[in-house]
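What you see is part of a larger complex, with each chain still in position.
A and B are the chain letters, set down in written order, and residue numbers restart from 1 in every chain.
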Amino acid sequence: MAEQAIYFEDYELGHVRVTSGRTITETDFVVHAGHTGDFFPHHMDAEFAKTTPFGQRVAHGTMIFSIGVGLTASLINPVAFSYGYDRLRFVRPVFIGDTIRTRVTISAKEDDPKRTGSGRVVERCEVLNQRDEVVLAADHILIAERRASGA
Amino acid sequence: MAEQAIYFEDYELGHVRVTSGRTITETDFVVHAGHTGDFFPHHMDAEFAKTTPFGQRVAHGTMIFSIGVGLTASLINPVAFSYGYDRLRFVRPVFIGDTIRTRVTISAKEDDPKRTGSGRVVERCEVLNQRDEVVLAADHILIAERRASGA
């Protein structure tokens, strides 16, 4: 895992990157249920799922969020930290066998009201499936140091 | 797991429930890293973590969110579904050995602009540690059918 200091000034509005992909397997469903304790039949009971509009088990929203975010974790930025997420939405179901990847767009840069030496960078995170459909979206708020702050 | 139909009208503003607790173990750190692919040294490298202000490994934010939400998954409501989360914030670090539980407060009820037969219920979710400190907060948006909708 590489480390690289990226300052507030370095983030370029509109910049887009797309992660590598990962197939969501039945194993991931079982691991996530066991990890979180959420064994709702929508995720875990194939017979019940046949009776729902989707006709099959659907992935936990928290799993697609966690894996979708995990796919972006390839570069350590020692001058930034994660503040939280806004507008996290579960847009479409994800089924066993779907392959997801995450598109990250720098969608906003703002002053940080509490930290003059830093700024807020909003990363629009969209998790896509193999048909390029958005299945989950969220705005990641990153607090990044200003280059000037070290002056 | 019990199932119970809870309609929009049934949600009571200000109602509070607190889940049972769960100790976050080193195992959970390892499972979450392996599940998401996020092996950042802040979570996984005890030697590196000694050099940070926290002095020890900190839990992934997505893990505390996923487990915190999972703790609430005890009752299936067939007339509601999860729309998403607003204002997800990582308020305090969670360390190995901390014990979390989730406090859910019905904080708002609103018309759903797109679905006249349903309404939006906002569940304020606060994940607490063993010192009753909030470590993570988020507003869960639930779309619940109106009782009248079935009339």
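One rule holds in what follows: a residue touches a chain if its C-beta (ideal position, glycine included) is under 8 Å from a C-beta of that chain, and two chains touch if they have at least 3 such contacts.
Note that the structure is predicted; figures quoted are calculated from it, not measured.
Note on stoichiometry: the full complex in this file contains 6 copies of its one protein sequence, with 2 placed in the shown coordinates.
Just so we're on the same page, only the chains that are shown with their structure count from here on.
A rotation of 180 degrees, rounded to the nearest 5, superposes the Cα atoms of chain A on chain B.
The distance from the centre of chain A to the centre of chain B, each centre being the mean of the chain's C-alpha atoms, comes to 16 Å. Listing the residues of chain B that touch chain A in their complex gives 1, 22, 28, 31-32, 35-41, 60-63, 65-67, 69-71, 73, 76, 82-90, 138.
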